[in-house]
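Sending over a structure as structure tokens; questions will come in a sec.
The complex is shown incomplete by one protein chain, all other protein chains being positioned as in the whole.
Moving on to chain A:
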Amino acid sequence: MFASFKDKIGEAVLPGDVFTLELPSPENKAKAEKLICGPGLRRDGDNVSVCKCGVLRHKPPNVFWIDSQQKRYVPVKGEAVIGIVTAKSGDIFKVDVGGSELASLSYLAFEGATKRNRPNVQVGDLVFGQFLIANKDMEPELVCIDSCGRANGMGVFGEGGLLFRVSLGLVRRLLVPQSELLAELSALFPCELVVGLNGRVWVKAASTQHTLILANLLQSAENMTAKQRQQLFRKVADGAL
């Protein structure tokens, strides 16, 4: 059934490309398989059509999606992002997450927060949270607690560190399990790294100099092959910067 997908895995596809599903005929009692379409793929009658330009990816057994190099973030439910608090109004904060609308964040959505005990959040602070509501028709809503009410790494950022933007593709490459890039980076300098899926990365190393080097390395790793990157990192490790 997935034959038309199988020969295109790992290849670049363009909007308008169509994959046909060879559906088993009703007489044939073969069990119908399920197909899960991720970002960039749309069902169009009996076909699946591509609506984004990128590389077709597959996760066995039946998940397909398109990996593209975008810069603009579109909020998705459950994704963890770094936001900047831009306004305080009554009992909600307005947070800029890089999407088309500001996200709202309730002051009760922090660990240990109650009506009496408000969290200490000022305009201009950075917060790390996840989307509780994110769909095209509604205002996105952030929370800084998980479903059990624990912070679980989320909340307001402390002093120091540096925030910068990279492409969404690089962020996803950093977040894959056993990311090579992340391993190479952490081998260079010990650092704290917060990666938001909206393309924002926050780094804090032992000194300002190290923080800046790490930020520059990450930004330049964007358009490098693995070999070029390793060469650069080796140079830095030898003290070239």
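Structure notes:
Heads up, the rule we're going with is that contacts are C-beta pairs under 8 Å (C-beta built on N, C-alpha and C of every residue); 3 or more make two chains touch, one makes a residue touch a chain; residues count from 1.
Simple rule for what comes next: contacts and distances are computed from a predicted model.
A chain of the complex is left out here; the name its UniProt entry carries, from "S1 motif domain-containing protein", "Translation initiation factor eIF2B subunit epsilon", "Exosome complex component RRP46" or "RBR-type E3 ubiquitin transferase", is "Exosome complex component RRP46".
The residue touching the chain not shown here, chosen from A:71, A:88, A:118 or A:150, is A:71. When the whole complex is considered, the residue among A:20, A:114 or A:223 that touches the unshown chain is A:223.
Seen across the whole complex, the unshown chain contacts chain A at 10-12, 14-16, 18, 40, 42, 49, 51-55, 67-72, 74, 99-101, 136-137, 169, 173, 223, 225.
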